[in-house]
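Every protein chain except one is present and positioned as in the full complex.
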Amino acid sequence: MIRKIAFNLFAWALVLAVAFPLFWMLVTSVKPQFELFRRPPTILPETWTFEHYIGLLKETNFLNYFWNSIILSTTTTLIVVAIATIGAYSLVRFKYRGRETLAFLVLFTYLLPSVVLILPLYLMLVQLGLSNTITSLVIAYTTFALPYALWLLRSFMAGIPEDLESAALVDGATRLGAFRDVILPQLLPGIISTALFTFILSWNEYLFALVLVNSDEARPLTTGVMNMLVSSFNIEWSLLMAASVMMSVPLIIVFAFLQSYLTRGFGAGGVKG
Amino acid sequence: MTTMLTGRRNVLKGLAATTAMTALPRAARAQETTLRWWSPQSAPLQVAAYQTQIANFEAANPGVKVVFETTSDEGYAPQLAAAFSSGEVPDIVTHLPSFAIQSYYANGLVEPFNDVIDMIGADDFFEGANDVFRAADGNYCGTGIGNSAANMLWLRKDLMEEAGIDAAPTTWDELRAAAQAMQKNGIFGAPLPYGANSMTTLIFAGVIHQAGGQIFDTDLSVALDTQETRDALEWYGAMREVCPPGATNYSWGEAITAFVSGATATGIYTGRVLGNVNAQNPSIADSVTCVRYPTKSTAIAPWTFNDFPSVFIPAQSNNIEMAKKFAASLFDPEGYIQQLHAAPGHVLPVLKSINDNPDYQNNEIIQKYPAEVELMSEAAAGGFNLGYESANHPSNEKAGEVVGSGVIAEMVQRVILNGDNVDEVIGDTAKAIEDIMKG
Partner (left out) sequence: MATRPKTLLERHYALLGLALIAPTVLVFCAVIVYPLISAIYLSLFSIFTPTLEGEWVGLANYRELLTSGDFWSALRVNLIWTIGTLTLQIVAGVGMALILHQNIWFRSLARSLILFPYFVSTVVAVLVWKWLFNDLYGILNHLMMTAGIIDWPIDYLGMMPNALISVILVGAWKYFPFVVIAVLARLQTIPDALYEAARIDGAGPVARFFDVTLPQLRDVLVVIIMLRAIWDFKEFDLIFLLTGGGPVNSTETLPLLVYKEAFALNQMGMASAYAVVMMLIMLVFMILYVRRTRSVDGA
């Protein structure tokens, strides 16, 4: 019994140590600025304040960036998941020449570093007159999101028994009909997992946003919030922590309600070996 | 990049020819005129002032929309590089240091500014205020939107008294001794920057001058390899003992926050300190004052770093005429004074009519610290920067690239943080600067 309690305490001490930075982010975001400069620092805030959240929403471009990130990540997710779903269906369930090579290519691009693609992509988007737009970021994000989604969905697709589809075909369904009526419902959890992963990847992307977008009109949260740090007139840590918390809101929602889909995605994401 | 005879975008064309990419539709452009305005100066009060200026201009020019966007002191160079290469440029850029524009102008990226200066009134500028913006071809590449004295030594009178220091330091040795005496109870002596950033470059260029040295000679040959540079590195290295440990990453934001929060006994910054202290840490507001940054010995005159915050118009702007009109309107008294008051003593007026305007003088902080503001105005007016090291130096078109390359900050880091051999580092740095000068 004592050993059990001791082990539990030890386990939780480690878990809390890992989570401490996130706890500290929350605490800092509700401390007034003057309390931050206190020595020794207070652990829990003496005065609670939400002024940083209000300031963030009212005085900075945060909402604008937030909105851009929402549009950007949602669009990327929709496009990528749509293309990847039919692509994965084709890769897993159809036979044609070059299929194996394609699958290999998907895996290869899944591992490709963004930094190799970024300069030509940048020039290409400039040439298309798309630089500084959310569209340019959607295009850029497909470079990593599509291989990722394809890889995940391919693995989910392979897990659906072929008999189901065959049965539908025997019953006279067309392939597309069988896809819609039999495969899609079976694949739904996999699609949700993939969509969540794609959304989070896009939400967190930094490098493309840094290079491709130079205007607040299209700037997403990652570069927008980072810009607040490098300002030369003042560094307001509690404001930055409030921004960090707000930036993690979609993630917190996913964690609270859809976490099982995330862990499922892990299994499919190439780690199953 | 001296003789690039290949046409603009040649590389791009070559690329495009290999694909059918060009067949895709180009993004549609908005019909109404929109001016994009960039500035790295974007404290909330400043942005509020900009919004007044924008509202006034939009009211006077129906159909024109002005959008303000923030850049940063450390970020503007890559951002503008990307903007110039994409052709998606802002229509007007303010508050960048003068040397940055000179570099861009030399590359044909900036519109000559002569007619805007005439619109504002060339005679209204303080004597010589626009000299720093005169380009090699005789045109002006921009104008000043203000002056700033960026390396003032900020002091806490209360801490000086406690430590028994009765006069503000005027030499390096005095400053170091004072900082050491005041460094106690968790308070550090000074927040000098040692980071790989532009602040370190710009401040240390000043320190070389405060040692009696210079980076370029008056013929713009590199004159770094001198005893003065070695003295500057030695003193700057010794000062690290009185700086917070994280000074190795300090830039402007950290430096001002350290002094304003009371964590350091001295500061190095512009007049923005006054506004920030009064807003964020009023308990020390009555104790702060500033003097010119000390030099190695009293025989060497102080050297104030003025970045000459500027206004310029990128040549690729689609609305050059409207941008010029807007640039001139920034100097209208109402908006200009509000802009200056947003950070009193930080950006100082360049127009005589504004400096004498009672509305400008009628400001709580300017009236609370008359001696400090006066001193900063005087110091800034006689200030220099890397593109304009002294009155005898011609304008240095490559200074922006030298700053952007970070070689001077790297020299500081290599010698002071990494302990590399001084002679070798100075040699490398001089060579790197020479390479940039050759282009």
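When the chains are written out, they are named A and B in that same order, and each has its own residue count from 1.
As a working rule, a residue touches a chain if its C-beta (ideal position, glycine included) is under 8 Å from a C-beta of that chain, and two chains touch if they have at least 3 such contacts.
As the structure is a computational prediction, the values presented were derived from the model and not from experiment.
Asker: In the full complex, which of A:49, A:75, A:135 or A:204 touches the chain missing from this view?
Answerer: Counting the whole complex, the residue in contact with the absent chain is A:204.
Asker: Which one touches the absent chain: A:48, A:67 or A:266?
Answerer: Reading the full complex, the residue touching the unseen chain is A:266.
Asker: Among the options A:57, A:119 or A:188, which residue touches the chain absent from this view?
Answerer: The single option touching the absent chain is A:119.
Asker: Quick one: say which of B:239, B:258 or B:408 touches the chain that got left out.
Answerer: Looking across B:239, B:258 or B:408, the contact with the absent chain belongs to B:258.
Asker: On chain A, where is the contact patch with the chain that was removed from view?
Answerer: Interface with the chain not displayed, on the chain A side: 7-8, 11-12, 14-16, 18-19, 21-22, 24-25, 28, 36-37, 39-41, 83-84, 86-87, 89-91, 93-96, 99, 102, 104-105, 107-109, 111-121, 123-124, 139-140, 142-143, 146-147, 150, 175-176, 200, 203-204, 206-207, 211, 221-222, 225-226, 229, 237, 240-241, 243-244, 247-248, 251, 254-255, 259, 262-263, 266-267, 270-273.
Asker: List every residue of chain B that touches the chain not included in the displayed model.
Answerer: Residues 1, 4, 6-12, 14-15, 18-19, 21, 77-78, 80-82, 84-85, 104, 107-109, 188, 194-196, 244-249, 258, 261, 263, 404-406, 410, 413-414, 417-418 of chain B touch the chain that is not shown.
FYI, only the chains that are shown with their structure count from here on.
Asker: Nearest whole angstrom, what separates the Cα centre of chain A from the Cα centre of chain B?
Answerer: About 38 Å, centre to centre.
Asker: What does chain A use to touch chain B in their complex?
Answerer: 33-34, 37, 39, 59, 61, 120, 122-124, 126-133, 135, 211, 214-217, 227, 229-235
Asker: Which part of chain B faces chain A closely enough to touch in the complex?
Answerer: 11-12, 15-16, 21-22, 24, 26-27, 36, 40-44, 67, 69-70, 72-75, 79, 82-83, 85-88, 186, 199, 251-254, 256-257, 260-263, 272, 276, 280-281, 343
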